[in-house]
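With one protein chain removed, the remaining protein chains of the complex are shown where they sit.
On to chain A.
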Amino acid sequence: MMNNEEGDRCLLQLDDLKMHFPLRGGIFLTKSGACKAVDGISLSLKKGETLGIVGESGCGKSTLGKAIVRLYEPTAGKVAINGQDITKMSQRQLRPLRRQFQMMFQDPAESLNPRMSVGEIVAEPLVIQNIGNAQSRREQVLSLLNRVGLSESAVDRFPFEFSGGQRQRIGIARALALKPELIVLDEPVSALDVSVQSQVLNLLLELQEEFGLSYVFIAHDLAVVKHISDRVAVMYLGKIVELADADTIYKNPKHAYTKALIAAIPVPDPAARQQREVLGGDVPSPINPPAGSAFGHRLNHPRYEESIGLDLSLVEIEPGHWVAADPCCLEDEDYQRARQLADSQ
């Protein structure tokens, strides 16, 4: 779908990635269905780029993050990093490649082992990858801690002695230890207070500049995602519904779901208070997704019936602006163009 002509510069490539979790029921726990958490996602990420992924809880964004770094075994599709398909590799084959991609988690309290000192936590990836000796590792840990804004005395202390923001810095230091090219950040700032959140965002931007990092930045806060990302993908029920340059997606959203998400953000300015359209309903369950347009179903859209059986995949409606060809979610004019493009694919 989204073929990248400059394959060599493309760091991460996802091809129709699917992550289905089997559901078992009955006394023999036979397979009774599947939870389609991620259902056919194709993406590419260039070196040095940040791709933001937004959506409501349950849309599959965290599952996508974990499937990218092979913390889950994808059901189908392909993940390629630097052109190398990692989907089918064994963990042993994968281990040396893991230096290239790291993951950072949401909850700074739960993602750090409370029984390990900060020094051990940050050095652990180096130990696993057999890099250096104790002496050189310690030096490297100290310089990493320095780089993320922690004092060197932190090295022998334990995670509980730090605040949320500081713990997130420890997580960043650990993710940086192997000098990866790609870091998947799963809600890295959502557990933090605003004043600390901005410190961590600034740090992430500085590090990206300094080390040429690429980020997959997963979050539910659109203002944060817009701030840090080059491109933004909006996910709904396991699928991407819109993908565009970060500025474009906020200034000129095409998909009704993107518009609804933007409208729902409370604006921190009482003078801009307005009566807004409130999106009703909840995210439907990925266990029995609607047959047609998932968002059209939530809206009770009159054209929902029409969307059943249609190809709702992404089309490039404007250069670099991809949107699902969905009759329920696009303006008429946009939909006609999208339909033509989808049919000619």
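Keep in mind that, in the parts below, a residue touches a chain if its C-beta (ideal position, glycine included) is under 8 Å from a C-beta of that chain, and two chains touch if they have at least 3 such contacts; residues count from 1.
Operating definition for what follows: contacts and distances are computed from a predicted model.
Participant: Given the options "Fumarate hydratase", "ABC transporter ATP-binding protein", "Zn-ribbon domain-containing OB-fold protein" or "Cell division protein FtsQ", which would UniProt use as the protein name of the unshown chain?
Facilitator: "ABC transporter ATP-binding protein"
Participant: May I ask which residue of A:Leu71, A:Val267 or A:Ile287 touches the chain that does not appear here?
Facilitator: A:Val267
Participant: Any idea which of A:Glu152, A:Glu210 or A:Asp247 touches the chain not displayed?
Facilitator: A:Asp247
Participant: Any idea which of A:Gly60, A:Pro74, A:Pro108 or A:Gly165 touches the chain not displayed?
Facilitator: A:Gly165
Participant: For the full complex, which residue in A:Ser32, A:Ser57 or A:Ser136 touches the chain that was left out?
Facilitator: A:Ser57
Participant: Can you list where chain A touches the absent chain?
Facilitator: The missing chain touches chain A at positions 56-57, 163-166, 193-199, 201-202, 205, 220-224, 226-229, 246-247, 250, 260-273, 276, 278-280, 282-283.
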